[in-house]
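Some chains have been omitted; the remaining ones sit where they do in the full complex.
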């Protein structure tokens, strides 16, 4: 008996493919899913795959995976062959936020989108942000990644016209433990039009960006 | 001495105009802001304006306002003259969610966008949603409005390719008091690409939708 059923039509229906959230699964369950995908010669994205989980996979499956420990993502079947679509920018407040930022970047790459990363532009040194203002204003959609007090969400959103997807991270300690301060700061932002995803949910931020990019395409169709 | 300074260039810089959040302001402060806008012949959107606050405004100012008590919004200077841009859809779970839904619709109208409303499609009667499936799949961006347990966010996002902006409302009692259950359900949604704004923040949902629509326009420009 299989106890999972992948939704292979999801990309057609919603624009983004189903991914496998590995954290709460056993290695046996992950291996079974990978085997089915591999047999179908399907591409598959795995998220929140811990290094121990990765190490526990059978070697033949593990060797098919492109695994990135910082973002805890793995890709089966490689990236799309077409040239990646431009338009997305990722801005990360600090070095410690790079894990979720990279999860977003890898998810975008898996779906054929490029996303340059501007790192370490926290608000305690705003001049670092000002240097990048031109690049910020060029983007069609911006993913801002920040933990701690999350002030960067409001600052970026006040500077640009592009939609801003706030990706709060669990970086922080004391009252900021677990990322709720950054999350709440994004939701309560005094800057209009900030949209928020769950803490550390780089996958969700990326798929939201893809849907925004695609909304622009769809608009071109006559109705 | 004036103790406020409106950001009249915000629309040029970020694509959406500054609005006045009235809830925490005194009637005197609101009147001063309206006077300045009126003197400049500027258009202005007021949000979270309670009926008592509206009633406390000087009559000459009050009479210039188009006030809607259900959404607690008021518009100074009328709507834009151009034909509203299509592409946004608002879906509300229940009658009780119509206040924030209407705040979003009025904010969109203020910025020259039309947004039809599908009301009362809660998940306890999914057939009501299925009837609207065609209209859902036509939209370029969808604002889903729900309180209580917020299951509608995931259900809609699983059916369409358009970006979904979840607008949780404070409708609910017991554990759902204040809207945090709907908010958290949106953030934790198992459907990819759901983006969330603060509880009852119809203004934020609408400005996010505007930025998404505009992102599509910008894409047409050669770079």
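Note that the chains are named A and B in the order they appear, and that numbering of residues resets to 1 at the start of each chain.
Methods note: a contact is a pair of C-beta atoms (placed from the backbone, for glycine too) under 8 Å apart; a residue touches a chain by one contact, two chains touch by 3 or more.
Just so it is clear, the model here is predicted, and its values are computed rather than measured.
The copy number for the entire complex in this file, given 2 shown chains of one sequence, is 8.
In the analysis below, only the chains that are shown with their structure count from here on.
Remark: chain A residues 13-16, 19, 87, 138, 140-141, 157-165, 183, 187-188, 191-198, 203-204, 207-208, 210-220, 223 touch chain B in the complex.
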